[in-house]
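The next block holds one structure in the form of structure tokens; read it before the comments.
With one protein chain withheld, the remaining protein chains of the complex are depicted in position.
Showing subunit A:
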Amino acid sequence: MDALDRVVKPKTKRAKRFLEKREPKLSENVKNAMLIKGGNANLTVTQVLRDVYALKKPYGILYKKKNITRPFEDQTSLEFFSKKSDCSLFMFGSHNKKRPNNLVIGRMYDYHVLDMIELGIEKFVSLKDIKNSKCPEGTKPMLIFAGNDFDVTEDYRRLKSLLTDFFRGPTVSNIRLAGLEYVLHFTALNGKIYFRSYKLLLKKSGCRTPRIELEEMGPSLDLVLRRTHLASDDLYKLSMKMPKALKPKKKKNISHDTFGTTYGRIHMQKQDLSKLQTRKMKGLKKRPAERITEDQEKKSKRIKKN
């Protein structure tokens, strides 16, 4: 609990900054990812983890040693790592006869496992097998999901949200157009998920927007969905809760039509219509005699009321 953290006050400014970085905030930090090897990880899986680490630098931690845990049975060790290194995303690789080339990708909420999806790697081409120039590390990738499978089942929908969360990088308000360098493309087809990454080449076209040519750059994986451990609906809803301060403010007195017309509302005080400024019609102008009689009538009315 945060109260227990504050009982012992940090003695240095550095410790205080460290704790402040880890406490819950309104607008959060970029999510860190930890990449863990299981007790029996083979070369493929290790290479996959290393490639993903290269994609996720500097927001990732690659653990060099093997950790003998089973994420689907016991999540305490993962939660302990997450708490120590302040990482809310993780990727765990292992290999055994029943599940060859296994990759568990997951995320945490409040240092407890929220979602976990197990994927099997069928084919893998690593970064160093494709011999061409790569993009600098830390670039924000573009993500594209193709295939209608990603909206059909709940598993696939969560997988899409998990992959977006994993690979999206820091949220920025401006982006340099020339710095859009690579794209991660996920295709769901026939029960398999093809993950390809391409480097972007901008070619001249007749107008301002360039024509795109792609060059295969990075790790390419053929994945198969295996087990899933998804969070219950209320835990998921709790984790999605947005603080009130961040909700977009609704502008009052403005409404929109179905046709796209914007309507505004103006509130005015009550007008005295007798004093309304209209066109002056000379014929209707009051003559002095009439005005005197009107005043007398008003006075008599006032006396009557009293």
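The criterion applied here is as follows: a residue touches a chain if its C-beta (ideal position, glycine included) is under 8 Å from a C-beta of that chain, and two chains touch if they have at least 3 such contacts; residues count from 1.
Here, contacts and distances are computed from a predicted model.
Within the choices "Myotubularin", "Ribosome biogenesis regulatory protein", "Aldehyde dehydrogenase" or "AP complex subunit beta", the name that UniProt assigns to the complex's undisplayed chain is "Ribosome biogenesis regulatory protein". Across A:Pro58, A:Pro136, A:Gly191 or A:Gly206, the residue that sits in touch with the chain not pictured is A:Gly206. When the whole complex is considered, the residue among A:Arg50, A:Lys66, A:Arg99 or A:Lys140 that touches the unshown chain is A:Lys140. Although one chain is not shown, part of subunit A still touches it, namely residues 1, 3, 6-7, 9, 23-26, 28, 31, 88, 107-110, 114, 140-148, 150-151, 160-161, 164-165, 168, 171-178, 180, 183, 185, 187, 189-190, 194, 196, 198, 200, 205-214, 216, 236, 238-243, 248.
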